[in-house]
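Quick one: the structure is below, questions incoming.
Yeah, one chain of the complex is gone here, protein chain that is, but the others are all in their spots.
Letters A and B mark the chains in the order given here, with residues in each chain numbered from 1 onward.
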Amino acid sequence: MMRIDCPHCGQRAQAEFTYERTLDSVVTVEMVADEAMRRLYERANPRGLDDELWRHSFGCRQWLVLRRHRTTHAIEAVVSFDPTVHV
Amino acid sequence: MSGPARIGGNGGASLRFTFDGVEYRARPGDTLAAALLANGIGRVARSFKYHRPRGIMAAGVEEPNALVTVGTGGRTEPNTRATDVFVYDGLIAHSQNRWPSLAFDVGAINGLLAPFLAAGFYYKTFFGPPKRWMFYEKFIRKAAGLGPAPTAADPDHYEHRSAFCDLLIVGAGPTGIAAALAAAQSGERIILVEQDRVVGGSALADGASSPDDAEELRKAGVRLLTRTTASGLWDDGFVTLAERLTEPGQSPPPGHPAQRLWHVRAERILLATGAFERPLTFAGNDRPGVMLSQAVRTYIHRFGVLPGSCVVIATNNDDAYATADAIAEAGGKVAAILDERAELSAIARAAKARFQIHTNALPLSTKGDAHHLKSIEADIWTERITFDADLLVVSGGFTPAVHLHSQAGGALDWRADLQAFVPGASHQAVTSIGSAAGEIEPIAPPLTGPLAHPKSSFIDFQNDVTAADIDLAWREGYRSVEHVKRYTTLGMATDQGKTSNMAALARLAGAAGVDIPQVGLTRFRAPFTPLTLAAMAGPDAGGHVAPSRRLALHDRHMKLDPLWLPLGYWHRPRAYPLAGENLVQAARREAHAVRTAAGIVDVSTLAKFIVAGPDAAAFLELVCATGIAKLAVGRGRYTIMLREDGMVMDDGTVWRLAETRYLVTSSTGGADGMEAHLSYARHVLAPTLHVSIIPQQEQLAGIALAGPFATEILAELIGAAPPAHMGLINATLASVPVLILAASYSGERSFEVYAPGFEAGPVWDALEAAVRARGGYAYGLEALDSLRIEKGHVVIGAEADGRTTADDFGMGRMQRKAGGFIGAQALLRPALSAPGRMQLVGVEAAEPIPEGAMLIARDGAPVEGHVTSATARVLGDGSVALALLVNGRERIGETILASSPTRGRQVRVTITDPVFYDPDGARYRD
Partner (left out) sequence: MGGVTHYSALALIKAGFTGQKKWDRAWRDPEPKIHYDMIVIGGGGHGLATAYYLAKTHGLRNVAVLEKGWIGGGNTGRNTTIVRSNYRQPELHNLFEFGLKMWETMSDDLNYNVMFSPRGALVLGHSDGDMVRLAQRGDALRCAGIDAELMTRDEVAKFVPNLDMSRSARFPIEGGMIQRRAGTARHDAVVWGYARAADALGVDIIQNCEVTGLAISGGRVTGVETSRGSIGAGRVGICVAGNSGPLAAMAGIKLPIEAQTLQAFVTEAVKPMIDTVIQSQSVHCYISQSDKGGIVLGGDPDRFPSYAQRGFTPPVERAAAEAIALIPALSRLRMVRCWAGVTDMSFDGSPIISALPVDGLYLNGGWCYGGFKATPASGFTYAQLLATGEPHPLAAPFGFERFATGATIDEAGVGAGPQLR
């Protein structure tokens, strides 16, 4: 059970959060079909760090970006999702 | 007198308990193991495979042998370590894995067959068809297992509790206590957990602990949890603690839980978990009467029990000399000390005056009967000497309890001087201290010596794994430590190898001719000691395993005594039978009333969202595949939402309440998913839009009024003209402000009346009275389903099964050609419009059509589709159904078989258009 430092709520148990997808797999309606399908179905799936979109579903319900290590579960950073930076 | 006994007699033994039906007495504070020994009982169990008689080897949770069943009925706990249950008055214990009795056990014949039952023997025989293996397997299964299978439900309840602390200390031995007292001065929040009932840890073996320690800890502000085991150490300082509030089999006080599982988040963790003493490997090292050195001291000092009167001690370290003194002080005779070391330490040399000590001495084998140890044969230098004894005390050094450190992802370092692994680096704030960190007396000789009798030298006592089994695994090429473990079942018993691990590694290293660290180590996994499923489940067991969601109008429904239908977490009325009616009859009457008069149905569970703001329409066009922008204020429209892969996710209606305010409804089952989906679309895909989404599912109760009399009933109740089809108005009904949407799901003129949940009762009452006055009824989901099937409406979860597109339903043209909605890009993939897709059709027949049946041309022909929903016609005879069928729309008029082999039914059906009733909508259009 990881501890996630929500920028809005502080340190909370992982059970309050829901993993949505990797940040690079967000598909917007403006994308052409090929790109949309690539983003929908292709994952780097690294054994190390990746940027992930999570939601504090059972807390503030905000969308967060976690930079997280997939083998140690160490979380390097948690920030609010920011469309100007993250899309 | 021979064998174990209470020192100075069993006075003060006030607690009654039974073992195998015989009543005995125990002193308060006794473990069951101590009490059994105090009553002279040395043999308490039979081993797993060979049914060898076994006694008590340890005094703590590492005990591999003395497993008994404690308690009766729903409180029965099989496989309870006698060393880990404190006697209470009335405790009932039984030996297990024996038949007909512990003394005479037929299963012991396995011991004679041992030469043929070596590790992994079952992989090499019992060939043939599966039935033949299952024949043998039946006997193997019966022979396997240890304790009896429980049969009764558990009468007790269990609890979960959360806590946070700055410092969690595991283990209240001298090291843990000192650390807690030192840290307490800082004012930090400290939790100290101890699996024993009292604090003291290893000091209890030496009579050196004080009952005041607990009081001192509490006074210092330490939160002390005794009888609590740190079970698992997970990510980021998250620890699960299992607290025993009652002993196995014991009834808790009324209203109190039996056990409690703590979820603790600790900033820092100190592991003062101590070390486990290792047995020695020699022939017959598993007999009752062979005990670990510290355990013997614990029984003497803590429980006043001397486990034997004529004692031989075999050791490779100094700790056992303290045991020798303790035995002598308690009145036992120490016949000899066999010290494996060639050269004695200072402590050992000092003991020479008191005891007969042999250096270079190794136990070879033991002799005894089923009850008692009789003698020990030892190799001393070049001589072979036999000693008579009823207790053999062994000490093979100590292994730090690194389990939690390892669970937390910490590394382990090898210490040759200890012949043990000690905690290494950890990426969590976890530190081991004291003997858990390797602060232990070094042992001189390595553990890897040759063995005279490997076949009867046990490594894993509980699973009867011998040194020869490990040798065999090695010879056969099962050489990774994990392969050895899996091939021999080593370390997989209830003790998870606490006493066997190092001896096994040593044996394997010896076979491989390498050092122990090169052999490697199997992974430590939670739990540290076995944890009841009930504690894991906590308050969520039984009826609380899932929430139950009640309708706002639940009490109104109860008055009509409906048949209930569970749908997800909801409980909804399925039908309201009148006296003497069954489900089918009631649903048919209710549906008939809707077609011919009027009815009301509770539709409160539909997902509902207010979407408001200047960009509300733009947002809705993002999530809905249908056109929204042109919807006029005061009007509504059917809509579908797609997943990103182009399949239909959900359907519903969109209503424009005001210029920039919409109400969206969607399916009950998809409500939670739709909330997350809309939030994702709003915050991630369209963060710049000015729009708010307000979930309304439980705020608004909804009642659908349907039937030919619906318009006049509503007009009467609201004193105004009801809205036209797909129109909406705000009104007052039974003095309650309501929102009325004119949408038809049943195929009749219909209005959905929404009111705040807490005010909906009077609305229901007024509508029900008016409906009844016109010969109608409240109707349930069964009737609703019949009505919608006749009307050809698809349902999420039946027709829309997550593999269907809008075009599969004939609704492809509703999707906006220009795209711009979620899922639009995926629709361009060729397979989503290729020929051969399954399409929605209707099928009809004179007889009932089995729901879920496969559609096939003839018996044995490939499946071409299936029946998704079926019903008897509401008016008239025969049955109709919706189905998904390959290229279905081209096949209207054909006949096909609806085949259900699992129900032994097959019906020839005619393929039709999916709308069976009023295809033009004449009954509700204006």
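We adopt the following convention: a residue touches a chain if its C-beta (ideal position, glycine included) is under 8 Å from a C-beta of that chain, and two chains touch if they have at least 3 such contacts.
Worth saying up front: this structure is predicted, and the values here are computed from it rather than measured.
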| item | value |
| --- | --- |
| Omitted chain's touching partners, listed by label | A, B |
| Hidden-chain contact residue, picked from the options B:109, B:134 or B:875 | B:134 |
| Which residue of B:189, B:486 or B:554 touches the chain not shown here | B:486 |
| Contact with the hidden chain (one of B:175, B:240 or B:696) | B:240 |
| Contacting the left-out chain in the complete assembly, out of B:351, B:443, B:468 or B:710 | B:468 |
| Selected residue (touches chain absent from view) among B:104, B:121, B:381 or B:758 | B:121 |
| Touch list for chain B against the chain that is not drawn | 48, 71, 74-79, 115-116, 118, 121-130, 133-134, 137, 140-142, 144-154, 232, 234-235, 238, 240, 261, 263, 407, 409, 455, 468, 472, 475-480, 482-483, 486-487, 489, 492-494, 496, 523, 525-527, 530-534, 536-538, 540-546, 548, 565-567, 643-647, 649, 801-803, 826, 829-832, 850-854, 856, 863, 866, 899-903 |
| On chain A, residues whose C-beta touches the chain left out of the figure | 1-2, 14-15, 18-22, 37, 40-47, 50, 52, 70-73 |
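Methods note: only the chains that are shown with their structure count from here on.
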| item | value |
| --- | --- |
| Where chain A and chain B are represented by their mean Cα positions, the distance between them in whole Å | 27 |
| Interfacial residue positions of chain A with respect to chain B in the complex | 1-3, 13-14, 18, 20, 26-29, 31-33, 36-37, 40, 53, 55, 57, 61-63, 72-74, 81, 83, 87 |
| Touching residues (chain side chain B, partner chain A) in the complex | 234-238, 263, 265, 409, 427, 622, 644-645, 676, 679-680, 683-685, 687-688, 819-822, 824-826, 828-829 |
